[in-house]
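Report on the following structure.
On to subunit A.
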Amino acid sequence: SSKTKQESTQPQTTQESKNKDFKVGLVTDVGGINDHSFNQMAYEGLQRAAKELGVTVNVIQSKKMEDYVPNLTNFAQQGYNLIIAVGFMMHDAVEEVSQKFPDTKFLIIDSEVTDRPNVSSAMFKTEQVGYLVGAMAGLMEKEKVGKVKGTNTIGVVGGMQIPPVDSFIAGYQQGAKAVNPDIKIIINYTNNFNDPAAGKQMALTEISQGAEIIFQVAGGTGDGVIKAAQEKNVYAIGVDADQSYLAPDHVLTSAVKRVDVATYDVIKDTLNGNFKSGIVYFDLKNEGVGIGKVNKDVPQSIIDKVNQLAQDIKDGKITVSDKVSK
Partner candidate 1 sequence: MKEIFLNPQLWAATLAMATPLALPALGGTFSERSGVVNIAMEGIMLIAAFFAVVFAHATGSAWLGFLGAIIVGLIVALIFAWAAVSLTANQIILGMAINIFASGITAYLLNTMYGFTGTPTDTPMLPTIDIPGIKNIPFLGQVLSGHSVVVYLMIIILFISDYFLFHTNLGLRLRAVGENPEAAETAGIDVIKLRYLGVALSGILSAMGGAYLSIGALNSFNPDMTSGRGYIALAAMIFGKWTPFGSFGAALLFGFATALSMQLQNTAFSKNIIMMLPYILTILALVGVGGKSVPPAADGVPYTPKK
Partner candidate 2 sequence: MSAILEVKNITKVFPKVVANDNVNLTVEKGEIHAILGENGAGKSTLMNIIYGLYKPDSGKLIFDGEELNLSGPHEAIEKGIGMVHQHFMLIPVLTVAENIVLGAEPKGITYDRKKANELIREISQKYHLEIDPEAKVKDLSVGLQQRVEILKAFYRKAKLLILDEPTAMLTPQETEKLFEIMRELVKQGMSIIFISHKLEEVLEISDRVTVMRRGKTVGTLNTKETNEQELANLMVGREVVLRIEKSEYKPGDVVLSVKNLNVVDQQNVPKVKNVSFEIHEGEIFGLAGIDGNGQLELVEAIMGLRPKKSGNILFYGKDVTNFTTRQLYREGISYIPQDRQADGLVLDFTIAENLILREYKDPTYSRYGVIQYKKVYENAEKKVKEFDVRPPEYMLKARGLSGGNQQKVILAREVGYNPKLLIAVQPTRGMDVGAIEYIHKRILELRDKGAAVFLVSLELEEIMSLSDRIGVIYNGQLMDVLDGKTATREQIGMLMAGSRFDKTTLEAR
């Protein structure tokens, strides 16, 4: 942030000073900005907005659930124009505070607050991208290419059984089954977003049960899943961000959820007077979700097929449910 300051000491136009007066506050949930997940990505979007738009930004990381309301309130009382609440756990807090500060704009990530004119809800159709990576995994198993030996078994390591995790998993199930009806999908949760050592063992367990491609939807815990895949020479699928860089040979692809983009876009729109209340969906169509870098082992035929499925989803030919089936 010291860099932005230096830049903004350059000769100012009125636009720049107006932007600088526009204050954006971000309140993380208890995961904090190191969560390797939505808090972190929202924060990155915020940083980008500060850099590119010159708006003033500020962050409070909540320590307890009881901090949500005071933190949102403090921002509002200090005249912040837009307050971003990250995570569905802040739903009730946003409802409460937004009512008390009708002139302040709010953005909530991953939760639907529909009845407030000053609240925008960013919802991600992560089931769509889950579907695509599931399909890719299913096809890899079917065609036994790359490191796949053909157990026709894939796995998931989830963090907690909460909607933002489950929507990915739901899509994954449907996508895999759609292209490979006999496929076996092992689903486990670690109940933890910050225990990569447990994530690794959970993945190793799934691998021992035959899984050859494991989708991690577990924040920091997922780092261990990728490590396990690397060690056992199978594939992992990254989540939220493009995680290919963590293990280029062993990350099949990533189910990307562009919370950063959503955050940046809403800041930009609000700055330009285009704040939209109600739910804003981020999906394949508006590139709010998407597939990350694809592993070189994946044959073009499978990539084509997945792209086709993506198109079908965009066209509404396929609808993906966000409910995990047993």
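One rule holds in what follows: a contact is a pair of C-beta atoms (placed from the backbone, for glycine too) under 8 Å apart; a residue touches a chain by one contact, two chains touch by 3 or more; residues count from 1.
The candidates were selected such that all candidates are chains of the complex that A comes from, given by their letters.
Computed from a predicted structure; not experimentally measured.
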Check your understanding: Thinking of the complex as a whole, which of 1 or 2 is in touch with subunit A?
Key -> 1
Point to revise | Interface residues, subunit A side, partner candidate 1 - complex | key: 32-36, 40, 43-44, 161, 186-189, 191-192, 194-198, 200-202, 204-205, 207-209, 220, 223-224, 227, 231, 241, 245-247
